[in-house]
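The following block contains the structure, expressed as C-alpha coordinates.
Missing here: one protein chain of the complex. Every other protein chain is in place.
Right after this comes subunit A.
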Amino acid sequence: MEVVKEIGHNVVVPTEKKSRAREFWKKWKKQKTAFWAGFFILFLFVIALFGPWIAPYDPYEPNYDVTLQTPSIEHWAGTDEYGRDILSRIIVGTGISLGVSFSSVLVGAVVGTILGLISGYYGGWMDRLIMRWSDVMFAFPDLLLAIAIVAILGPGLTNVVVAVAVFSIPSFARLIRGNTLAAKEAVFVEAARSMGAKSSRIMFRHIFPETVSSMIVFFSMRIGTSILAASSLSFLGLGAAPESPDWGAMLSMGRDYLATSPHVVIIPGIAIFLTVLAFNLVGDGLRDILDPKTKN
(Lines give C-alpha, C1' and ligand atoms only; values in the text may rest on other atoms or scores of the structure.)
Protein backbone atom coordinates (compact mmCIF):
# COMPACT_ATOMS: atom_id res chain seq x y z
CA MET A 1 0.00 0.00 0.00
CA GLU A 2 2.85 2.28 0.95
CA VAL A 3 4.55 1.68 -2.41
CA VAL A 4 1.42 2.57 -4.34
CA LYS A 5 1.15 5.76 -2.34
CA GLU A 6 4.74 6.60 -3.13
CA ILE A 7 4.23 6.01 -6.82
CA GLY A 8 1.14 8.14 -6.65
CA HIS A 9 3.19 10.99 -5.21
CA ASN A 10 5.97 10.43 -7.68
CA VAL A 11 8.53 9.74 -4.97
CA VAL A 12 9.92 6.65 -6.62
CA VAL A 13 12.03 8.49 -9.15
CA PRO A 14 14.41 10.26 -6.76
CA THR A 15 14.74 7.11 -4.69
CA GLU A 16 15.71 5.17 -7.80
CA LYS A 17 18.18 7.88 -8.79
CA LYS A 18 19.74 7.75 -5.37
CA SER A 19 20.10 3.99 -5.45
CA ARG A 20 21.51 4.16 -8.97
CA ALA A 21 24.15 6.61 -7.80
CA ARG A 22 24.93 4.41 -4.82
CA GLU A 23 25.22 1.36 -7.04
CA PHE A 24 27.52 3.27 -9.39
CA TRP A 25 29.72 4.41 -6.52
CA LYS A 26 29.94 0.84 -5.21
CA LYS A 27 31.06 -0.44 -8.62
CA TRP A 28 33.35 2.54 -9.16
CA LYS A 29 35.24 1.87 -5.93
CA LYS A 30 35.94 -1.67 -7.16
CA GLN A 31 37.60 -0.30 -10.34
CA LYS A 32 40.83 0.38 -8.48
CA THR A 33 42.91 1.81 -11.36
CA ALA A 34 40.11 3.98 -12.71
CA PHE A 35 39.27 5.10 -9.17
CA TRP A 36 42.79 6.44 -8.57
CA ALA A 37 43.00 7.86 -12.08
CA GLY A 38 39.78 9.73 -11.27
CA PHE A 39 41.43 11.17 -8.16
CA PHE A 40 44.37 12.27 -10.25
CA ILE A 41 42.00 14.06 -12.64
CA LEU A 42 40.31 15.81 -9.71
CA PHE A 43 43.76 16.89 -8.56
CA LEU A 44 44.47 18.23 -12.07
CA PHE A 45 41.23 20.21 -11.98
CA VAL A 46 42.23 21.81 -8.69
CA ILE A 47 45.59 22.71 -10.23
CA ALA A 48 43.87 24.04 -13.35
CA LEU A 49 41.57 26.25 -11.27
CA PHE A 50 44.13 27.60 -8.85
CA GLY A 51 47.24 27.27 -11.06
CA PRO A 52 48.21 30.94 -11.27
CA TRP A 53 48.10 31.19 -7.43
CA ILE A 54 49.87 27.88 -6.76
CA ALA A 55 52.73 28.34 -9.27
CA PRO A 56 55.91 29.19 -7.36
CA TYR A 57 57.27 31.50 -10.10
CA ASP A 58 55.87 33.68 -12.87
CA PRO A 59 55.49 31.28 -15.83
CA TYR A 60 56.10 34.06 -18.40
CA GLU A 61 58.91 36.08 -16.80
CA PRO A 62 62.35 35.25 -18.25
CA ASN A 63 65.35 35.06 -15.95
CA TYR A 64 68.53 34.84 -18.00
CA ASP A 65 70.68 34.06 -14.93
CA VAL A 66 69.18 30.58 -14.59
CA THR A 67 68.66 29.30 -18.15
CA LEU A 68 68.36 25.54 -18.79
CA GLN A 69 68.99 24.49 -15.19
CA THR A 70 68.40 20.87 -14.26
CA PRO A 71 65.83 20.10 -11.52
CA SER A 72 66.94 21.44 -8.12
CA ILE A 73 65.52 22.54 -4.75
CA GLU A 74 64.75 26.02 -6.14
CA HIS A 75 63.33 24.77 -9.43
CA TRP A 76 61.80 21.30 -8.92
CA ALA A 77 61.40 20.67 -12.65
CA GLY A 78 64.34 22.83 -13.77
CA THR A 79 64.21 25.89 -16.01
CA ASP A 80 63.83 26.41 -19.77
CA GLU A 81 65.95 28.28 -22.32
CA TYR A 82 64.66 31.66 -21.00
CA GLY A 83 65.22 30.67 -17.38
CA ARG A 84 61.49 30.28 -16.73
CA ASP A 85 60.49 27.77 -14.06
CA ILE A 86 59.19 24.64 -15.84
CA LEU A 87 57.02 23.48 -12.91
CA SER A 88 55.20 26.83 -12.85
CA ARG A 89 54.66 26.60 -16.59
CA ILE A 90 53.34 23.03 -16.28
CA ILE A 91 50.98 24.10 -13.47
CA VAL A 92 49.57 27.05 -15.44
CA GLY A 93 49.54 24.92 -18.61
CA THR A 94 47.21 22.41 -16.92
CA GLY A 95 44.39 24.95 -17.20
CA ILE A 96 45.13 25.48 -20.89
CA SER A 97 45.23 21.75 -21.69
CA LEU A 98 42.09 20.84 -19.75
CA GLY A 99 40.27 23.97 -20.91
CA VAL A 100 41.00 23.37 -24.59
CA SER A 101 40.21 19.67 -24.50
CA PHE A 102 37.05 19.96 -22.39
CA SER A 103 35.58 22.82 -24.32
CA SER A 104 36.30 21.21 -27.68
CA VAL A 105 34.84 17.82 -26.71
CA LEU A 106 31.87 19.54 -25.05
CA VAL A 107 31.06 21.48 -28.22
CA GLY A 108 31.50 18.27 -30.25
CA ALA A 109 29.28 16.34 -27.83
CA VAL A 110 26.47 18.92 -27.72
CA VAL A 111 26.28 19.44 -31.49
CA GLY A 112 26.84 15.73 -32.20
CA THR A 113 24.15 14.69 -29.71
CA ILE A 114 21.55 17.04 -31.17
CA LEU A 115 22.35 15.84 -34.69
CA GLY A 116 22.34 12.19 -33.58
CA LEU A 117 18.97 12.55 -31.82
CA ILE A 118 17.40 14.26 -34.84
CA SER A 119 18.90 11.75 -37.23
CA GLY A 120 17.83 8.69 -35.26
CA TYR A 121 14.41 9.99 -34.21
CA TYR A 122 13.11 11.46 -37.44
CA GLY A 123 14.84 9.11 -39.88
CA GLY A 124 14.05 9.71 -43.57
CA TRP A 125 15.78 12.49 -45.47
CA MET A 126 17.08 14.16 -42.31
CA ASP A 127 18.80 10.95 -41.26
CA ARG A 128 20.23 10.46 -44.74
CA LEU A 129 21.45 14.05 -44.90
CA ILE A 130 23.13 13.98 -41.49
CA MET A 131 24.68 10.56 -42.05
CA ARG A 132 26.01 11.44 -45.52
CA TRP A 133 27.46 14.62 -44.04
CA SER A 134 29.17 12.53 -41.34
CA ASP A 135 30.47 10.20 -44.09
CA VAL A 136 32.09 13.24 -45.68
CA MET A 137 33.59 14.30 -42.35
CA PHE A 138 34.86 10.78 -41.75
CA ALA A 139 36.62 10.96 -45.12
CA PHE A 140 39.17 13.26 -43.49
CA PRO A 141 41.59 11.66 -41.05
CA ASP A 142 40.98 13.36 -37.62
CA LEU A 143 44.27 15.17 -37.15
CA LEU A 144 44.43 16.12 -40.81
CA LEU A 145 40.99 17.71 -40.58
CA ALA A 146 42.11 19.65 -37.53
CA ILE A 147 45.28 20.78 -39.35
CA ALA A 148 43.21 21.85 -42.36
CA ILE A 149 40.78 23.84 -40.20
CA VAL A 150 43.59 25.60 -38.34
CA ALA A 151 45.32 26.27 -41.67
CA ILE A 152 42.15 28.05 -42.83
CA LEU A 153 41.26 29.85 -39.59
CA GLY A 154 44.83 30.62 -38.59
CA PRO A 155 46.82 29.43 -35.57
CA GLY A 156 45.64 30.01 -31.99
CA LEU A 157 43.95 28.13 -29.17
CA THR A 158 40.38 29.20 -30.02
CA ASN A 159 40.80 27.82 -33.51
CA VAL A 160 42.26 24.62 -32.05
CA VAL A 161 39.06 24.25 -29.99
CA VAL A 162 36.98 24.71 -33.16
CA ALA A 163 39.13 22.24 -35.11
CA VAL A 164 39.02 19.52 -32.45
CA ALA A 165 35.28 20.08 -31.89
CA VAL A 166 34.56 19.73 -35.60
CA PHE A 167 36.24 16.33 -35.84
CA SER A 168 34.44 15.14 -32.68
CA ILE A 169 30.94 15.99 -33.94
CA PRO A 170 30.41 13.10 -36.42
CA SER A 171 31.58 10.46 -33.91
CA PHE A 172 29.11 11.71 -31.29
CA ALA A 173 26.36 12.00 -33.92
CA ARG A 174 26.87 8.36 -35.00
CA LEU A 175 26.95 7.08 -31.42
CA ILE A 176 23.81 8.93 -30.31
CA ARG A 177 21.97 8.05 -33.53
CA GLY A 178 22.56 4.34 -32.83
CA ASN A 179 21.30 4.67 -29.26
CA THR A 180 18.32 6.74 -30.39
CA LEU A 181 17.31 4.11 -32.94
CA ALA A 182 17.27 1.50 -30.17
CA ALA A 183 15.54 3.73 -27.59
CA LYS A 184 12.78 5.05 -29.83
CA GLU A 185 11.27 1.56 -30.10
CA ALA A 186 11.02 1.26 -26.30
CA VAL A 187 7.62 1.02 -24.64
CA PHE A 188 8.06 4.20 -22.57
CA VAL A 189 8.66 6.22 -25.76
CA GLU A 190 5.57 4.70 -27.32
CA ALA A 191 3.65 5.59 -24.14
CA ALA A 192 4.88 9.20 -24.22
CA ARG A 193 3.94 9.47 -27.87
CA SER A 194 0.47 8.06 -27.30
CA MET A 195 -0.05 10.60 -24.50
CA GLY A 196 0.55 13.31 -27.08
CA ALA A 197 4.08 14.41 -26.06
CA LYS A 198 5.83 16.67 -28.56
CA SER A 199 8.74 15.25 -30.57
CA SER A 200 11.22 17.60 -28.93
CA ARG A 201 10.05 16.49 -25.48
CA ILE A 202 10.30 12.80 -26.43
CA MET A 203 13.80 13.33 -27.81
CA PHE A 204 15.25 15.32 -24.96
CA ARG A 205 13.27 14.07 -21.94
CA HIS A 206 12.78 10.41 -22.81
CA ILE A 207 15.33 9.26 -25.38
CA PHE A 208 18.28 11.46 -24.41
CA PRO A 209 18.62 10.02 -20.84
CA GLU A 210 18.93 6.57 -22.43
CA THR A 211 21.97 7.71 -24.41
CA VAL A 212 23.75 9.41 -21.51
CA SER A 213 25.74 6.39 -20.25
CA SER A 214 27.44 5.67 -23.54
CA MET A 215 27.95 9.38 -24.11
CA ILE A 216 29.76 9.80 -20.78
CA VAL A 217 32.03 6.86 -21.63
CA PHE A 218 32.79 8.21 -25.08
CA PHE A 219 33.24 11.75 -23.73
CA SER A 220 35.90 10.66 -21.24
CA MET A 221 37.76 8.72 -23.94
CA ARG A 222 37.64 11.66 -26.36
CA ILE A 223 39.23 13.99 -23.80
CA GLY A 224 42.50 12.03 -24.06
CA THR A 225 42.34 12.11 -27.86
CA SER A 226 41.68 15.84 -27.89
CA ILE A 227 44.55 16.62 -25.48
CA LEU A 228 46.87 14.70 -27.82
CA ALA A 229 45.44 16.43 -30.91
CA ALA A 230 45.66 19.91 -29.38
CA SER A 231 49.23 19.37 -28.17
CA SER A 232 50.19 17.97 -31.60
CA LEU A 233 48.82 21.14 -33.24
CA SER A 234 50.79 23.30 -30.80
CA PHE A 235 53.88 21.21 -31.49
CA LEU A 236 53.42 21.82 -35.23
CA GLY A 237 53.23 25.56 -34.53
CA LEU A 238 49.50 25.70 -35.34
CA GLY A 239 48.12 25.91 -31.81
CA ALA A 240 49.14 27.90 -28.77
CA ALA A 241 51.61 30.78 -29.19
CA PRO A 242 55.20 29.57 -28.72
CA GLU A 243 55.74 31.65 -25.56
CA SER A 244 52.57 30.36 -23.83
CA PRO A 245 52.91 27.65 -21.18
CA ASP A 246 50.94 25.17 -23.29
CA TRP A 247 52.44 21.68 -22.89
CA GLY A 248 52.68 21.03 -26.63
CA ALA A 249 54.24 24.43 -27.29
CA MET A 250 56.75 23.84 -24.44
CA LEU A 251 57.80 20.58 -26.10
CA SER A 252 58.09 22.25 -29.46
CA MET A 253 60.31 25.02 -28.09
CA GLY A 254 62.38 22.62 -26.00
CA ARG A 255 63.25 20.16 -28.77
CA ASP A 256 66.36 22.14 -29.78
CA TYR A 257 67.77 21.59 -26.28
CA LEU A 258 66.96 17.87 -26.06
CA ALA A 259 70.60 16.76 -26.28
CA THR A 260 71.93 19.16 -23.65
CA SER A 261 68.93 19.64 -21.35
CA PRO A 262 66.55 16.71 -21.87
CA HIS A 263 64.35 17.73 -18.91
CA VAL A 264 62.97 20.61 -21.02
CA VAL A 265 61.32 18.00 -23.26
CA ILE A 266 60.84 15.08 -20.88
CA ILE A 267 58.80 16.91 -18.22
CA PRO A 268 56.06 18.44 -20.42
CA GLY A 269 55.85 15.08 -22.22
CA ILE A 270 55.26 13.27 -18.93
CA ALA A 271 52.57 15.83 -18.03
CA ILE A 272 50.71 15.15 -21.29
CA PHE A 273 51.21 11.38 -20.97
CA LEU A 274 49.94 11.13 -17.37
CA THR A 275 46.92 13.32 -18.06
CA VAL A 276 45.89 11.40 -21.18
CA LEU A 277 46.57 8.09 -19.41
CA ALA A 278 44.34 9.13 -16.49
CA PHE A 279 41.47 10.04 -18.82
CA ASN A 280 41.85 6.80 -20.76
CA LEU A 281 41.86 4.75 -17.54
CA VAL A 282 38.77 6.56 -16.27
CA GLY A 283 37.13 6.01 -19.68
CA ASP A 284 37.91 2.28 -19.46
CA GLY A 285 36.49 2.10 -15.92
CA LEU A 286 33.34 4.01 -16.85
CA ARG A 287 32.83 1.77 -19.87
CA ASP A 288 33.07 -1.36 -17.74
CA ILE A 289 30.39 -0.03 -15.40
CA LEU A 290 28.07 1.96 -17.65
CA ASP A 291 28.39 0.39 -21.05
CA PRO A 292 29.81 -3.13 -20.76
CA LYS A 293 28.31 -4.15 -24.12
CA THR A 294 30.76 -1.96 -26.01
CA LYS A 295 33.82 -3.52 -24.41
CA ASN A 296 34.76 -5.03 -27.76
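Going forward, contacts are C-beta pairs under 8 Å (C-beta built on N, C-alpha and C of every residue); 3 or more make two chains touch, one makes a residue touch a chain; residues count from 1.
The definition used in the following text is that contacts and distances are computed from a predicted model.
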Protein name (UniProt record) of the chain left out of view, among "histidine kinase", "Glutathione transport system permease protein GsiC", "Anti-sigma-K factor RskA" or "Cation:proton antiporter": "Glutathione transport system permease protein GsiC"
Of A:26, A:205 or A:255, the one touching the omitted chain in the full complex: A:255
Residue numbers in subunit A that touch the chain omitted from display: 132, 135-136, 139-144, 146-148, 151-152, 154, 224, 228, 231-232, 235-238, 248, 251, 255, 258-259, 262, 265-266, 268-269, 272-273, 276-277, 280-281, 284, 295-296
